[in-house]
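With one protein chain removed, the remaining protein chains of the complex are shown where they sit.
Here is chain A:
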Amino acid sequence: MSDSLPADSVGLVIPSHLHVETPLDLECGRTLPQFDLIYETYGQLNTDKSNAVLICHALSGDHHAAGFNSLEERKPGWWDSAIGPGKAIDTNHFFVVCPNNLGGCKGSSGPNTINPETGKLYGPDFPIVTVTDWVKSQAILADSLGIQKWAAVVGGSLGGMQALHWAISLPERVAHVLVIAAAPKLSAQNIAFNEVARTAIKSDPEFHQGRYQEFNTVPRQGLGLARMLGHITYLSDEAMGEKFGRELRSGKIQYGYDVEFQIESYLRYQSISFVERFDANTYLLMTKALDYFDPAKEFNDDLTQAVKAIQAKSLIISFTSDWRFSPLRSLEIVNALLSAGKSVSYAEIEATQGHDAFLMPIPRYMEIFASYMQQVAKEVNG
């Protein structure tokens, strides 16, 4: 990036760190004796600590949601389009907190951190954590920051599911919830895609049952394949067509098996760059957390019953070309909230970008997002 930071950026950000000594009982039955959460914050917490917004990240996201960690950083945080001064989540009004989920690979306790009991890397021995566990751990983070109630909990995709779960499981601690491009649970097709991704990773000879780090290697091929597959599901046919079409790299057909079409080159680039920044065990774990997410399960599969406890006002947003979590999936959440008589608004945004649209500064999306957050800010400021 250039020497000067954009005016609407939160600027340079240094991640914070929370170490928790209290054991955390996990949904899978195991216990984390202690754990760490890495998180970033933007904006100022007001004196009555009522202006805090929690950002929940998606499958491959992390705590670096906005701004730059250094002047050398080429790209800002993953949701910089929505977080910053004057942006939808306006840091002039809100104190924004974004933690890396437990089981992640960017500094929170996870497979690539040291197990304090053995002094060795957790690797595949890190327990499978669920959305429920994330919410519990994030509640401990909120306590540590003195935040009793979030002005809003916001997330897209898997982050949207977490946001929904926050509102269901700790209703008195969430004033508003924004669930974007999410679903109340994965479909069989969603799980199938996850399983192909996991199979790609696990069948890589360098995987070594998840102990690849002990062998000083990484299942590059498998993780890269998983990412390629995932990436296809994040884009729409239309978006791929617009971006790459059938364009050839060299201008003409080579009649060989090397990369010829631009889309092939793009997917390979995505896969290589992803392997550099992400951990295979974390990928396995995150896809499992997605598969297991189903808040209606303990309510006889009745989502309306599951959302009954919600006290928050909600905004649900979907995107027309999203086929990973289509508008119909968001409508399942909306309809449950309507049946339960909850305060809810719902927008379906025309977008060609597919599932990834939730990360893009699409004007109508940002307008609705910002308008809603302005109402939240008004409530906070009385």
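One rule holds for everything that comes next: a residue touches a chain if its C-beta (ideal position, glycine included) is under 8 Å from a C-beta of that chain, and two chains touch if they have at least 3 such contacts; residues count from 1.
In this text, contacts and distances are computed from a predicted model.
Asker: What is the protein name, per UniProt, of the chain that does not appear here: "ABC transporter permease", "Methionine biosynthesis protein MetW", "Peptide/nickel transport system ATP-binding protein" or "Heme lyase CcmF/NrfE family subunit"?
Answerer: Of the names offered in "ABC transporter permease", "Methionine biosynthesis protein MetW", "Peptide/nickel transport system ATP-binding protein" or "Heme lyase CcmF/NrfE family subunit", the one UniProt assigns to the missing chain is "Methionine biosynthesis protein MetW".
Asker: Decide which residue listed in A:5, A:191 or A:338 touches the omitted chain of the complex.
Answerer: With A:5, A:191 or A:338 as choices, the missing chain is touched by A:338.
Asker: For chain A, which residues touch the unseen chain?
Answerer: Looking at chain A, the ones touching the missing chain are residues 313, 315, 331, 334-335, 338-339, 341, 343-348, 364, 367-368, 371-372, 374-375, 378.
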